[in-house]
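The complex appears here without one of its protein chains, the remainder shown in place.
Labels A and B are assigned to the chains in the order they are written; within every chain, residues are numbered from 1.
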Amino acid sequence: MSTTSLQRVWPWALGLALLVAFPWVALAGGFDFYTGVVIRLMIFAIAASSLNLILGYGGMVSFGHAAFFGLGAYAAGISVTHGLDNIWLVWLLACLVGGLAALAVGFVATRTRGAYFIMITLAMGQLFYYLFVGLRQYGGDDGLRLPMRPGLGLGLDITREVVFYFVVLVWMVLMHVMLARLVGSRFGLALEAIRENEVRMAAVGYSTRRYRLLAFAVAGIMAGLAGSLLAVHNQFVSPKMLHWSQSGALMIMVALGGMGRLQGGILGATALLLLEEVLSSHFEYWHIYVGLVLLVVVFFAPDGLSGLRLTAKRLVKGNES
Amino acid sequence: MKALRFASPLLAALAMMSAQVQAADNIKVGVLTTLSGPASAPGIDQRDAINLAMKLLGNKLGGLPAELITVDDQFSPDAAKQAADRLLRRDKIDVLTGVIYSNVLLAVVPSAIANKTIVVSSNAGPAAIAGKECSPYFFSASWQNDATHEAAGKYMTDKGYKRVALIAPNYPAGKDSAAGFKRFFKGELVAEMYPKLGQLDFAAEIAQVRSANVDAIYYFLPGGMGVNFTKQYAAAGMSNKIARVFQAYDADQQMLTIGELIEGVVNTGQWSSDMDNEANKRFVTEFTKAYGRVPSMYASQAWDVVGLLDVAVRNVGGKIEDREAFIAAIHAAKGFKSVRGDFRFGRNQFPIQNQYARVVTKGADGKYQNRMVGPVMKDHGDAYIGECAMK
Partner (left out) sequence: MSTLILEQTLNGLQFSVTLFLIAAGLTLVFGVMNFVNLAHGSLFMVGAYFAAWFAGMAGSFWLGLLCALPATAAVGVALEVLILRRLYAKDHMVHVLATFALILIFNDLVRIVWGPLPLPLNMPAALSGAINLGPVPYSSFRLVIMLVGSLVGVLLWLLVTRTRMGMWVRAGANNREMAVAMGVNVKQLYTLVFGFGVVLSALAGAMLGPFVAVEAGMGDDVLILAFVVVVIGGIGSVQGAAAGALIVGVVDTLGRTALPALLGSLLSPTVASSLGAALGSMMIYLVMVLVLFWRPSGLFPART
């Protein structure tokens, strides 16, 4: 019993240890620029995991998820522009905005099915995008610069990159612990069952719409928080964060990492952002490689990086037979 | 936390190590410009000019070996900020140049200044940076955004146009253009239209111009916007109905593809390819020889950036690590021969220069060129210098 839990826990423990050690290693090695890269990675891991909840676990193909991410970012950007100097309040605001928006969108979207669901989430995402493009007093298309980094208190100087790194790390851990509890609970099981066969679940007496709506709201809160972290990290927000291409990027992360797997968001965000970082320094036209990788994943490795061992086994078995 | 307490002395030691500035054995110049998409023609021009200038200098600036790192900003303030951070912190460039568009520039300048990296803008010159946000780390080797438009305003007033319509994109430089135009145009601005930056279908604007009944229009539509507007304008039968005036830099580029649609249109700017000084004659000859096309005003500015840096590095004897001295040398620009003739920086480090009117003309060889008509303004500075607190 304890060996299997150890087997499951050790990759997480190792990952955490590596992440904790990284900033010091980077500083000593002179590549501390990459501390910023890893911060971005962790933020997108939270965002991707939030999509994983509704896409992977919930089976809902939401193509407008970036809207909640961007809304959280703008909540941070606009409040800081108006002088809010307390990052705790910024986080609270971002979670509220993300959650409420997700409830609103989810309310309308869960009335529809299949292709219409995809389209309506896409359309509502675009609605929010154009809203911020039109808000000229908050930069519009050019984006909004944050005048300062809101304070953390606790005797820590959050403008120091190392401090902010650990703040983001703590959030990432917290979010995934919460996610783990959620998907392991009755709610999570019900959500997955609804994904598998909604008609049956409804017949058995579950109010399927309510479950999906709740999952949507939780995902919105998570995404909103991630957005606020990115806004503070970059000291910059732009409507591009809400564009459907950003939703697409989040979907790629979930697909690459493994849909419906707890580590899917983390692995996927890491894979895509590292691919981006490595490819863009060597190739001028690197999107084509990302597209090819995605196609390979779709056809040969539908479980993404999480299913690598299974995929490898399948390929080997296939060759042998 | 225990870890933090252990880290602090370690960090302090590392910080002290980096404070000892080593003598520079080369100069790293980051060229962040728009190389893809419909707005990329200016960026490609500038990249070509910089590459050629560097090649002719033997890849050295002021005798110091120079390394160029060229990155595409994808016409996105977002992507540019990430690219700039990489250039500033990973590649540790000494000078940043190349940005064409003001919205992109405004997103990257704060990081550059915070990193104490010198920015020598080869194009964008937003009002904010000329005035309130001026910084010793920022130079504009091109212009202040309003300048070309101020010249146009004065030109159109001198020509006696009474009712004018203005079209400019809805972004910082677009607003600067309107402000600049209005500052010097004394007639009646009957209509102002601000299409979205990157908009390519101008049916609506053209319809409005037609119904507004004006003597002339002044339009600022950079990149692909201008090409599309001109084509659609011609398709709508408007081409010879009313006078058009626009900017030198766009005229230079557009005449290469849609010359016949803008023949006879006047444009204003601080340079013309037929200017009669040594530096310019050499520039035009070399550029045409290398690339098979006449350089645009964008290219002339980028060429000047290289020339300026060359002179400045030589004047500090290669010791660019002394940022203050290097900045002073750039500011003084001693011995710098600009392709536009006289050139000097104001105290906000924006240029004080002449503005000219030119006209798109068909040459004897059938190719279109911009011919100098005459000066419109002499020794013209910018309107924001008063808000700058420097020196």
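In the analysis below, contacts are C-beta pairs under 8 Å (C-beta built on N, C-alpha and C of every residue); 3 or more make two chains touch, one makes a residue touch a chain.
Because the structure is predicted, anything quoted here is derived from the model rather than measured.
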{"item": "Residue among A:Val133, A:Leu146 or A:Ala217 that touches the chain left out of view", "value": "A:Val133"}
{"item": "Selected residue (touches chain absent from view) among B:Asp91, B:Asp158, B:Asp201 or B:Asp342", "value": "B:Asp201"}
{"item": "From A:Ala13, A:Leu89, A:Val170 or A:Leu295, residue that would touch the chain that is not displayed", "value": "A:Leu295"}
{"item": "Contact partner of the left-out chain, one of B:Ala128, B:Ala234 or B:Val359", "value": "B:Ala234"}
{"item": "Hidden partner interface residues of chain A, rising order", "value": "55, 59, 61, 63, 108, 111-112, 114-116, 118-120, 122-124, 126-127, 130-131, 133-136, 140, 244-245, 248, 251-252, 255, 259, 285-288, 290-292, 294-295, 297-299, 302"}
{"item": "Chain B, residues in touch with the chain not shown (by the definition above)", "value": "35-38, 40-41, 44, 170, 175, 178, 192-196, 200-201, 203-204, 207-208, 210-211, 224, 227-228, 231-232, 234-237, 257"}
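The rule is simple: only the chains that are shown with their structure count from here on.
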{"item": "Approximate Å spacing (C-alpha centroids) for the pair chain A, chain B", "value": "38"}
{"item": "Residues of chain A that touch chain B when the two form their complex", "value": "20, 24, 27-28, 31, 33-34, 36, 136, 140-143, 145, 162, 234-236, 238, 240-241, 284"}
{"item": "Residue ranges of chain B in contact with chain A within the complex", "value": "3, 7, 10-11, 14, 72, 76-78, 81, 85-86, 89-90, 103, 106-107, 110, 170-172, 196-197"}
